[in-house]
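This structure is in structure tokens; I'll ask about it shortly.
The complex appears here minus one protein chain, its other protein chains still in place.
Up next is subunit A:
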Amino acid sequence: MFALSKRLTDAFSLRFARAVRETYREDEAYASTPLGRLALYAFLLLLLLLPLLLGPYPMYVATLVAIGALSALGLHLLVGGAGQISLGHAAFMGVGAYAASHLTGPLAPLGILLGAGSPPFWGFSSASPPSASRGCTWPSPPWPSSSWRTMSSRPGRRSRGNPGPDPSSPEVLGLVLDTPEKLWYLVLLFALPLFFYGKRLLMTRAGRAFRAVRDNDLSARVAGVDLTRTKLLAFALSAFYAGVAGGLLAGLYKAVTPEYFPLSVSIQYLAMVIVGGAGTVLGAVLGAFFVLLIPEVLNSFVGALGPEYAAQLAAWRNVVFGGLILLFLVLEPLGLVGLWGRVRDYFRTWPLPY
């Protein structure tokens, strides 16, 4: 038993040993070690082959998680990156979904892209005028305002005889993406480039400016960072990501109504950011996994207990979210990413404590 545990620990220790990097280029590249590259390729392959491995319902959940991770990444750029808070994330997803639903059929991907362009503009139009010292502030959550109600697409309410756009199944190159498996590839088509873009963005000029604004706005100004520009860029990017995610969700839900994008969804995304570990791409993925899989786990739990508990499920879910956010803020502000880092550091220096 001891021998086994020792061997396992040794293996971990070797796996996490800090790779020696000899050039700056190696140091800046991600997945610079052979093992890291292998893991990256294996993960990408797994993503591509996922529809072969999972049934329809798990596939639906996987698509939901992927879209959620994409949207969460947008909020990560804003909350974890630039240190701004936004409760309007669900609204931006809704705007993206609504706009995208007007251009379906073969042009669906274009529709999603164009749709994603609209939330930033909507945000700009309602952002407060920039001030020199603090930059600007983003609109507060728009739910109570009537503008959200009128902007949202509510079939049958918009005008007589026009039940609103119907986001029918998107179609790419003559291939109708009517099954969850095919929609999955549409999601990947958007999510993968946007993830790599987000990762790169956080590592370079704009990302540094974001974090400078987050950490110390006075010092950022003196270091030549334009506060207003940087904050607006962060808000616009986050809204763009939300818009893409919203457009993809429209394809998944096959309908766009305001009920899909209530305030609680914004809270859910904030929970993803905090639980995952603010400001990192990995955090977006882990957070989305965690937060979106909780209802599924709860479902099976409650299902085992009996149907009379199922009615209370929604309430319990909010309790769990609230508890999770509290626990993570108090115990592990760096989120799941911080936990992972601690595990890694433990093995890296094993058997020494530091």
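As a convention for this text, a residue touches a chain if its C-beta (ideal position, glycine included) is under 8 Å from a C-beta of that chain, and two chains touch if they have at least 3 such contacts; residues count from 1.
In the analysis below, contacts and distances are computed from a predicted model.
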Hidden subunit of the complex - UniProt protein name among "histidine kinase", "FtsX-like permease family protein", "Transcriptional regulator" or "ABC transporter ATP-binding protein": "ABC transporter ATP-binding protein"
Options A:59, A:93, A:191 or A:212, residue touching the unrepresented chain: A:212
Which residue of A:3, A:52, A:222 or A:330 touches the chain not shown here: A:222
Residues belonging to subunit A that touch the chain removed from view: 24-25, 28, 132, 204-205, 208-209, 211-212, 214-216, 218-227, 279
